[in-house]
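Removed: one protein chain of the complex. Kept in place: all other protein chains.
For subunit A:
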Amino acid sequence: MLKLAIRHEFPGFALDAGFEAPPGVTALFGKSGSGKTTIVNAVAGLMRPDQGRIEVDGLILSDSASGRFLPPHRRGVGYVFQEGRLFPHLTVRQNLLYGRWFARMKDGARFSRIVDLLGIGDLLARRPGALSGGEKQRVALGRAILSNPRLLLMDEPLAALDEARKAEILPYLERLRDETGLPILYVSHSAAEVARLATTIVLIEAGRVLAAGPAATILSDPATAPVLGLREAGAILSARIEAQEEDGLTRLATGAGPVWLSRITAAEGSHLRLRILAQDVMLALQRPSGISALNVLPVTVRDVTPGEGGVLVRLEAGDEVILARITARSTAGLGLAPGMRVYAVLKAVSVAPGSIGTGGP
């Protein structure tokens, strides 16, 4: 558990942020220049905040009240930088082993397990100059993990990569989250990445924490949707693959009832995280018939939040929450109000593969 409360004055910008990051992936989400990287650098010890206290699992990393400030090399905090920052004069293997030299426990993270997990076994003898962007980031990730950190910091590790490379690395990050149990502080300005990886979300705007909480709650909260971007607004649904059906569909069990989606290549029984974009959800007063959409879920309206660019309707479906974005005219036409029982309609093909991640919510 990371506990942080810091203040720092920059010329023309003040940072005043505090939050707690439980185990799992805590995403720091906000626009560029909102202070996310500063927070991460303060945790790593690369900058010293004017005031405040940072603590990881009871170890005080910095505390302005007592004047305590651990230098970066004594914090045991792994850092994956946006640009990788691999050592050019060392091979991949030497890069990976660099932090283990100084690691607190020599036998902690197992070299071969991490190398397998990241799929970098074939690269060990190469130099960083001969790696692609995606390979570099995987090595940087492995190097940070193998230093056996208490906490892993990632500052937009995917931002410098194209979409294909991102898609290549995301599964490794999910495995890292689900298999190592290492607490991760993840900086991003991509709602899609956050929705896929985060278990906790901290929204940062202009140096302040706007909202913080479990990912599923923050992502389905109409109040925070404008910060994430309306087009990116959407709830997270945890699902389990029940059956691969013959006509190219996959049947999933969710807290909202069964859902059919285009074929997902994963084993039956595996757990998934679906991101259902609010703009892909339609609402109907009666159960529609003669309609191509396969998924019709009975739901209850929790609240209706008008705003710029439409109305966000939060829906309770079983023990899950779904978000729908519709126009003000439709809202008035249907007479939507809290407590109403309606039907949410979702096309099987509207959940993009990039919105399907592994693991629990």
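The working rule: a contact is a pair of C-beta atoms (placed from the backbone, for glycine too) under 8 Å apart; a residue touches a chain by one contact, two chains touch by 3 or more; residues count from 1.
Operating definition for what follows: contacts and distances are computed from a predicted model.
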item: Candidate names "ABC-2 type transporter transmembrane domain-containing protein", "RNA polymerase sigma factor, sigma-70 family", "Response regulator" or "Molybdenum transport system permease"; UniProt protein name, chain not shown; value: "Molybdenum transport system permease"
item: Absent-chain contact - pick from A:29, A:81 or A:260; value: A:81
item: Full-complex contact with the absent chain, from A:31, A:73, A:231 or A:287; value: A:73
item: Residue, one of A:128, A:310 or A:359, that touches the chain absent here; value: A:128
item: Footprint left on subunit A by the chain that the document does not show; value: 44-46, 71-79, 81, 83, 85-89, 98-99, 101-103, 127-130, 143-144, 147, 153
